[in-house]
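The complex is shown incomplete by one protein chain, all other protein chains being positioned as in the whole.
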Amino acid sequence: MGEGFTPRIVGFLCNWCSYAGADLAGAAKLEIPASLSVIRVMCSGRVDPVLVATALLQGADGVLIAGCHPGDCHYREGNYYARRRFALLKKTLETLGLDTERLMLAWVSASEGQRFGEVANQFAGQIMELGPNPMKTKISL
Amino acid sequence: MTDKKENAPVLVIGAGIAGIEASLLLANSGRKVYLIEKTSYIGGNVIKFEEVFPNMDCATCMIAPKQQELLADENIELLTLSQVEAVSGAAGDFSVKIKQKAGYIDLVNCIGCSACFDPCPVEVDNEFEEGLTKRKAVYIPCAGALPNVPVIDTENCLRFKGQDCQACQEACAFEAIDFNQQDKELELKVGAIVVATGFSMFDINKTSQYGYKKLGGVYSAMEIERICASNGPTQGQITLQSGEAPKSVAIINCVGREEKGYCSSVCCMAALKLCHFLKNKLPELKITQFYSDLCIPGKAYQQFYQKVKESGVDFIRAEVTGVSESAKELAVKYKTDEGKENTLAADMVILNPALEPGADSAKLAGMLNIPQSREGFFSEKEPDLTPVATAQDGIFIAGCAQGPKDIAETIAEAEATAGRILSRSG
Amino acid sequence: MAKRLGVYVCECGTNIADKVDIDKVLAAVSALKDVEVADRYKLLCSGDGQGYLKQSITENGLTHLVVAACSPKQHETTFMKVCEQAGLNPYLFQLVNIREQCAWVTPDGEEATDKAIRQIRAAISRVHYHTALEKKGMECNPDVLVIGGGIAGIKASQILAAPDRKVYLVEKTASLGGKTKRFSKLFVNMESGPGLIAGEIERLQKSKNIEVLTESEAEQILGFLGNFEVKVVSKAEDKEDKEQNFNVGAVVLATGFELFDAKGLPQYGYGTLDDVYTSLDFEEMNLADGPTQGKVLLKNGQPPKSAAIIHCVGRAEKGYCSKVCCLYSFKFDRMLQSQLPGVKIAHFYSDLCIPGKANQKFYEDTRESGVEFVRSAVTEIAGGDKGLTVKYETETGAKGDLAVDMVILLPAMETSSDARKFAEMLNIPQDDKGFLAEEHQLLSPVASAVEGVFVIGCARGPQSIAESIVQAEAAAGKILSALVPGRKLELEVKTSQILESFCTGCKTCIEVCPYGAITFDEDRRISVVNEVLCHGCGNCAAACPSGAARLKHFTFPQIYQELKEVLR
Amino acid sequence: MAKVLKLNKGAEQCLLELLRFLLERGKVKGVFTFSKVGESGGVAYSLITDPAALEAALPLFPLMPVDAAKVLSRLTLVEPAAEPIAAVVRPCELRALTELIKRSQGSLDNLLLISSTCGGVYPLETGVNGNIGEKLPGYWEAVKKGEIAADIRPACAACEHFVPYNADITLALIGNKDLDKQCLIQLNTDKAEQFTDGLAGELSQGEAKSEVVDSLRAKRQARKQELLDEFGVEDSDIQKVFEKCIVCRNCNKVCPVCYCKVCFFDSGGDEHDQRYYETEMGKKGYAPVLPAPTFYQLVRLFHVSISCIGCGLCGDVCPVNIPLWAVALKTGGAVQNAFDYLPGRDLDEGLPVTTFKPEEFAATVD
Partner (left out) sequence: MAPDDKGALFPAEGGVRERVIAFLQKAISQGCFDAVLMPAKAPGTDSFAYSLIGDGQLLKNAYPLPPVMSVQGAKAISSLTRSGKGKKKIAALIRPCELRATVELFKLGQVDLENIWLISIDCPGALPLAEWAKDPKKAEDAFAEILKGGPSESIRPICQICDKFSTTGAEDLHIGVPGKEASGILLIPNSPKGEAILDCLGIAAGEDISGWKDQVDKLTGARVEKKRQAQKELEAKSKGLDKLLDTFSKCINCHNCMRVCPICYCRQCFFESDNMQFSFEDYLKRAEAAGGLRLPPDTLLFHIGRMLHMSLSCVSCGACEDACPTAIPVAQVFSLVGNRNQEAFDYIPGRSRDEPPPLRVYQEEEFEEVEQSHAAVPAKQEARDG
């Protein structure tokens, strides 16, 4: 682990697929980075970009949004809207020159415990490489 | 009808999707439901699939909320490891004897933490995984199986073979392992019975020409379903025994159709689904399908077929006469309608077998006193007019117990049995 | 009133306790704001554990509860029940998953402990912002409107009708029976279609609880599950229009099918050549009350000596297999053979689709009776002095001709023209083929996207009679299960709400709601959530820029409270 | 009788020392003060918790981009401060805060209020253009002498309440000739004494009084009249004054005593349908369409003038440079005189609009 950096990553997981997938990763005793804290929402479509922007500006080193695969949304189409909103957020931050690598949108189904582990580890690895979110220490935010 | 009869409990046999759906509807209306299942888990065959046609829905995601709803429903009493022993009485007043095998796990104490698996010294083939992985003698069939309760397999458990092993018991922090449990006999009074015992796969071992279980690289469709499954033996990685990904696959349809004498309705679509899935995972994979007639009824199915075809899958209308090993690959010999013979090389062969009635169908039919069709499925009272009723008043059938069918039809039949049972119009 | 929080950490035997230093957790959280009790227990989900929790809630006068244990998928409902028993609103409770998503996935004990502390702190912060939510029930009407008096509609009505449940069966034409009554024989068992229908209509008429409205159409249906307002207008030819208004709890659409118009494919000569018939024409011909009194005759009055049956007419145009044509074509073979011994029949087909356990035998028997099956595409039906010529081309490109007296086309089945009307009236999506779409193609095949509206039979795709009946019974099953007379409909608790004073009426929430659960109040110019239809996904809450749309139990402040703590 | 603590340091240094003392000794958890933010010369109020961050603090910087009362209200609206905080605010901000507290828009619990006699601030525009630095020497000279510094905002030049009410600690700046070398910290409350206990300095009884303060007050009163005349608020047509108003309502947004959750003008209260406008048009041949500036401004004055403390922010942010501060000053003065009410003077002084006397204002009724 690099220079004592303990990232703070927040994962918004949809109740039906990704949260179940994360539980399954638990049941399989996979290793998930402790830096990832999960916030359960009913649908990835509930995660509005302002919420994600708030997380980032308040110093989250990474924000993961995970939901059902397209077509599998428990609420029919919430994940499609989630993706649109995520695209908007990403483009906005990119245009402003802010880190978009700190954001990830992934589809993880209820049976993909393994995949959840992979996504979580990959993302945490990515964040370790990026280092701390500079917004953490900005008084002027 | 008496009020008592109208509100009598219902017995549902089989906790696949048909049994689950029927139970949920009946319970929601206020009926008490006994749902009996011979295995230790619910979800039947569907939970073995990674994705289902035609929308490639994730099967677990689809079923899990229903499973959870079922387990939480206070009107439903789930009896796993249970089978019907005897039935007497008539509609509105059946008396059913159930035998519930001991699982040797105290359901109140067990929290499903799986700490008992590791210490178990026994390793046997995992049937749920089509024998592609091993399991212990105390086990759950796969991660995420519901209810999340292990079971001890007395056939393989050392203790039940007379040895003094209590490794699992020692590992359990909750005193949940109870070797003294006994099989139980229950007598249920019910007003109606739903038979939802599902299907089995035609035993490919009955054929010899395809080299099944003899040649590496020859798989049954169900084995491939598990290999595709993200919670399966390879976590969804498509590999040959060598550990490498296949480069070419031949799918052989209608295996056992001639022997069984009927079209199993769903296999063409299931094969197309596998093509879709494999192409997604391995875009370079060369896939060839051998078929005689494409049976893709349903408004959305042809479109699916076209999409698969456009993704680069070859379709050859021919009879496969044999599969043999040549050099590093497999050779699929086939004969077209016109009688031309040819050979195709592939490093993986998938056999897509017919669906047949569950193994215990005859026994159950006898106990319930309902006729079976000549193919061994349970018979409807009048095939046109009462498709989910049987010759026995008060006994209904749903899903593949009646004949091969897809998930939508199965669910519709399950709902129809609920409709018939809840109807007060007689 | 001051808040009094209880925080309980479950050891889960060794599952949590082995990894997470629970004492350290308790020390870290017990001094947090309003925390009255912080304690550990061996196994909270056990009977003893639940009893302990209940007692602790009461004794400490707790106003909010946080339990750190396993996944909410495992025991959220368990602990919510404990809350209820202890007189605490179950929504003033938060479960923290420190087993599946902490103890089990974090190898390092210290890290696991820190993570647990963070997550529990987050829950404590969040629970401060919880509000008590109450379960609501809604009175509902158990009556049902069935549209379409074909076999599906008839069966649905029969099974639904009961002394405490009235069924309105609305049929556009003057008589019940739909297409089935025009089929002289039905596959596989060759029973009589009119006979079957007559029996069913008789049963129907015996029921005092079914009101049959023929020559009638539903002009307006407004509402939602448990409460639809229906306007039906009866337009009998010799009578004045009669309008009827009533309420029902559910609607069943059984609007049936029509055939693909074979005139659209001139190469088959339908409408231009004599003795080219569609399957429905042929059915008519076989009816005792049909144009030829049930005799199969050519235009010239002679019986045909040979016939060609052309499969899949319009299949390519429609883009789907109509499922039943192969099977009823074998029925046609028998109908021809029984009237015209020695008649030569040839089928032109590409793939035989004969799913189902009994159907292959039906086919094999046909084949054994001498009927010829030619796997090829028909390129043209040509007319001539001596009859018709079927020109065809096989899959390998070989071409051939066959002279026949009669040609029967098997056109694809389409949804009836009424489907669109009702799709629009009820806001039900249609698929690209025009069929009414299911709520979920596999899991919910007879429900539509609009709760309380069901689609059965050929309105949702080509079906056999048996399948149509299954679906009729299935819709009945869903309705009987959901709408029990005298019982209130239980509503989702965690629904969205629109804060009236903040809503500017931009309708964004309405557009993104997958359930049509939000409507617009034109007078107040604001959106309104229908709690019967809301499933609580929160899509509207994420889409509303001003925060007027809020999802109960997942509000911005609630999620924010969790967020800021896990980031700390 | 108050106590005075004398430190032999420049005023700003002295104040910083006090703040550092409070933070480092753990007497307060945070310090609310004006500060540099970021690396690029931005200035704003900050809540500083790390003594090291005090390096950037500019507690006496003569600029007021927002009213501290509004910020302190926001900080303590949901719940009072749970930990002690020292807040350095200007006299007018303190008055505004008092008005807000009277309306339950925050809490003074755990706040240690530090203020000073105030020389005024520069216009926001000056701050934005960044040339305040050049003006500072002149500013402090004026403070020492008790004069009105050149170029400060007219609202400040006209302000006569530059000695804080209700501060726990008051820095005596006006008239302190040795401002660069020594500073007098007047401890007005027991709380102030407790918090400063242990701070090295020369303690004496009494008040840091100066005749210069009174003379400055007189100068400002005179200037006020001049300015009101100059900006033409005194006699001119009110419609003319508000003529350019674009009803952006930024004056209400920045106003420290505008505290409504949803402003009347956001609630739809002033909305009309098209027919209304059509009728209006019918009368004169034309009808302005947006809320009429005069209506808006009058409603605003009606709502706030009783509590207007003349901070002048409204004029500072007006995108069309309407001298709103002058209007507010005049109207506020008149209304407050009529009720004999001085906003922000005393927390216990009840709001005139929530009380009445049966016999008053008889003359206003025909």
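For the reader, a short list of remarks on this structure follows.
Going by the order they are written in, the chains are A, B, C and D; count residues from 1 in each one.
Everything below uses one rule, namely that contacts are C-beta pairs under 8 Å (C-beta built on N, C-alpha and C of every residue); 3 or more make two chains touch, one makes a residue touch a chain.
The model shown is predicted, which means the values in this text are computed figures rather than measured ones.
For the options D:A82, D:L203, D:A334 or D:L347, the residue in contact with the chain missing from this view is D:A82. Residue positions on chain A in contact with the hidden chain: 28-31, 49-50, 53-54, 57-59, 70-71, 77, 80-81, 83-98, 104-107, 114-115, 117-119, 121-123, 134-141, in rising order. By the touch rule set out above, chain C reaches the unshown chain at residues 33, 107, 501-508, 511-512, 525, 543, 545-548, 555-557, 560, 564, 568. Counting over the whole complex, chain D has residues 29-30, 32, 35, 37-42, 44-50, 52-53, 56, 65-66, 70-71, 74-83, 85, 124-125, 127-128, 240, 243-244, 246-250, 253-254, 261-262, 266-268, 271-275, 277-278, 280-282, 285-291, 316-321 touching the chain that is not drawn.
One rule holds for everything that comes next: only the chains that are shown with their structure count from here on.
Chain centres here are Cα averages; for chain B and chain D they lie 76 Å apart.
Centres computed as Cα averages put chain A at a distance of 33 Å from chain C.
For chain C, residues that reach two or more other chains under the stated contact definition are 73. Counting partner chains per residue, chain A shows two or more touched chains at residues 20, 27, 74. Looking at the complex, you find that chain A touches chain B at residues 16-17, 20, 24, 27-28, 68-69, 71-72, 74, 109-115.
Chain B contributes residues 24-26, 28-30, 52, 54-55, 57, 62, 66, 68, 72, 108-109, 111-113, 115, 148, 173-174, 261-266, 293-303, 306, 317, 337-338, 373, 375, 377, 380, 383-388, 402-409, 411-420, 422-425 to its touches with chain C in the complex. Interface of chain D with chain A (complex): residues 35, 37-38, 42, 44, 46, 48, 53, 56.
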